[in-house]
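This report concerns only the one structure given below.
Of the protein chains in this complex, one is absent; all others appear in place.
In this document, chain identifiers A and B correspond to the written order of the chains, with residue numbering beginning at 1 in each.
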Amino acid sequence: MSQPQTATLAADDITLAHRQFVVAENLSLHLPTAQVTAIVGPNGCGKSTLLNGLARIHTPKGGSVLLDGKDIHRLPSKEVARKLALLPQDNTAPEGLTVADLVRFGRQPHQGWMTQWSKEDQRAFDQAIQAADVAGLADRALDTLSGGQRQRAWIAMAVAQQTPLLLLDEPTSALDLGHQIEVFELIRALSGQGKTIAMVVHDLASACRYADHMVAMKNGTIIEEGAPAEIVSPELVQELYGVSCDLIHDPATGSPLLVNVRRNP
Amino acid sequence: MPDKRNALVNTALLGLLVLATIISLATGTVQVSLFDTLRALAGNADPITDFVINELRLSRVIAGLLSGAALAMAGCLMQTLARNRLATPGIIGIDNAATAFAVASVVGVGLSLAPSAMALAGAAAATAIAFGLAGANGTRGYRFIVAGIGIGAIAGAVTQVMLSRVAIDAANAAYPWTVGSLNARSGQSVLVLGMGLAAGYLVLMSLSRALNTLQFTDAVAIALGTRLKATRIIGLGLSVMLTGLAVSVCGPVGLIALLAPELARALCRPGKVPLTAAALAGASFMLIADLLGRTLFAPLEIPVGIITAIVGSPYLLWILLRPSPRSLT
Partner (left out) sequence: MLNALSPTSVVASRAFFPPLLAAGFLLLLVVLASLLYGAGPVSASDAIAALMANGTEEAWFVVTELRLPRTIIALVTGLALGLAGALLQSMTRNPLAEPGLLGVSAGSGFAVALAILLGATTATLTTLVAQLGALAGCALVIAATRVQGLGNDPVRLVLAGATLTGLLLALTSMLMLIDQRAADEIRFWITGSVAGKPLSILWATLPSITLALVLMATVARPLAAMALGEKAAVGLGHHPGRIRFLITLTVALLVGSATALAGPLIFVGLVVPFIARAFSGPDIRKTLWLCVPVGPAVVLGADVVSRLIAAPAEMPLGVVTALIGAPVLLAIVRAGRMPSL
């Protein structure tokens, strides 16, 4: 069997820099298994950089990222790709590429040099498009789809990789409300299947609603970490975004809701 | 997998190539019928036809075929690496530099290495300089291209200087080199090109999955397990090698590296880098251009580089200048 059922991902005291500019220093984070972790914070706090660092896109200048306890940068990239899938923020695809073509790319980490498309690949492909509910769109070109459909197609590709870990960088930023819900519910469903998921989320309310674990960042450091119901407070909101608010709880889901958000006088 | 479309395209292009080859062999000052050409290739024709086809023309056609394929593959590679439809080794001055070095060896200036080796050295040197000047974005920024224009201009000027300083015979002998022609080839160069092309093709086939992922952003490619740096270095190296070897056979024939991959991309499914289709198309283009050059103003022969420039430039200008939303990347 080529797919491990679980894998752990952690950052161990890492320092991330962009060119000469240090974005985050001495960060440590352990992703809770089979849960959805949301990384939130104001613009420029380093959350995308952290996610990309965890995904080995950026190499930390200090410390190390540990995949199953081993330094991720010492592992062959293909092996990592079998345990960790990433949905980056910028998703441009070649013109005319169909959904099916895109999802097929997700099988690459499992394919050797000259191996052809195998039954295993086909099974993973079918599973992925079912899970992301893009079966009916399989032969459509990506550029003809709506934003929500396109994101689901990209998630289908990540699912086809059959990895226990899935990282998503702002998966719903450019989407309208309906499509946002679509994507978040898919993410929750994937988590229900046992995947460990981390996502950078722009909107605090969505993060509260759909995440099990929240990591709040500011200026390159993690200032709070825990279940949303526990850590989200008017004080946290003030510290992250510099605005005042009142906090109530969603009567249906119990997750914290911000109301009366206002700028400080 | 449903690669049927690509397989179909490749077969059609192969058919085109075979046709172009046979017509090229059949055409010339001595007109040979298509049927007789086939018989000559099989070894069944009369001695004169056999001589004309197999001794005189076959080597030229093979040279054209191989150099066209090599140029097209190099262009296709470069465009994938640079994520830019217009990236060709020619645009960054590689073929001018390769020509300058090759001309140097032909007219006896400097080291007396074989033209193949010199052309390779020139191509490598130009690439290194363009890279050095291109800065952080490497092949993906605009500075690479502009640096290439400068390098191409210097190389062109240096070639002119060399030609102006040597005896008139040597200069005339080197002239076809400067515009791109199948007349000045040496058998050895063609052989080296053939070997390089075969080896390069094999390497590229094994690299094709990684190259396919380059069509996305860097982050996606890395996430799928591609080793970006290694892929880019090998890809660039192969592109330079193929161009250098091709130039050592036919000189700086422009635009095949641009047009053949364009055709391949238009015909094939998106999502795969169409190296084979580009190679087949490139070989066909070269033969057709050479055929036109030999027949349009017969008995006068127009060098193949001039034909490709005249036919190909309007298309390139159209791509560059149309105000369309379709991006260049």
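Just so we're on the same page, a residue touches a chain if its C-beta (ideal position, glycine included) is under 8 Å from a C-beta of that chain, and two chains touch if they have at least 3 such contacts.
Every value quoted in this text rests on a predicted model; they were computed, and no experiment measured them.
Every visible chain touched by the undisplayed chain in the complete complex is listed here: B. Residue B:145 is the one among B:20, B:63, B:82 or B:145 that touches the chain missing from this view.
Along chain B, the points of touch with the absent chain fall at residues 86, 91, 133, 135, 142-143, 145-147, 149-151, 153-154, 156-158, 160-161, 164-165, 179, 254, 297, 300, 302-303, 305-306, 309-310, 313-314, 316-317, 320-323, 328.
The working rule: only the chains that are shown with their structure count from here on.
The distance from the centre of chain A to the centre of chain B, each centre being the mean of the chain's C-alpha atoms, comes to 43 Å. Chain A makes touch with chain B in their complex at residues 52, 55-57, 76-82, 84-86, 88, 90-98, 101-102, 104-106, 108-109, 111, 113-114, 116-117, 161. Listing the residues of chain B that touch chain A in their complex gives 1, 206, 209, 212-213, 215-220, 222-227, 269-271, 326.
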